[in-house]
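Left out: one protein chain. Kept in place: all the others.
So, chain A:
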Amino acid sequence: MARVIVDVMLKPEILDAQGQAIARALPRLGFSAVASVRQGKRFEVELDGPVDDAALADVRKMAETLLANTVIEDYTVTVERAES
């Protein structure tokens, strides 16, 4: 199946309390070189047809309306597999 990836991340200026907690835990596990961690979401959207311009526009619309809250989050859309 054709597959499009939508990655959603908090905007840089938004405090990521979960990412901070993860970053604080890592040194305790011996990962001492971690400067910071930010947590986001990855959506794998499988499409029936090929990923043409219209399909990609639809995925962007999904990201804009539901997958991301653009008040606090940015998103990127990447085509992983263009043909079904």
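To be clear about the criterion, a residue touches a chain if its C-beta (ideal position, glycine included) is under 8 Å from a C-beta of that chain, and two chains touch if they have at least 3 such contacts; residues count from 1.
Keep in mind that, in the parts below, contacts and distances are computed from a predicted model.
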Undepicted complex member, UniProt protein name, chosen from "Iron ABC transporter", "DNA-binding transcriptional LysR family regulator", "Chemotaxis protein CheA" or "Phosphoribosylformylglycinamidine synthase subunit PurQ": "Phosphoribosylformylglycinamidine synthase subunit PurQ"
Absent-chain contact - pick from A:L29, A:A54 or A:V71: A:V71
Residue ranges of chain A at the interface with the undisplayed chain: 13-15, 17-18, 21, 66-67, 69, 71-72
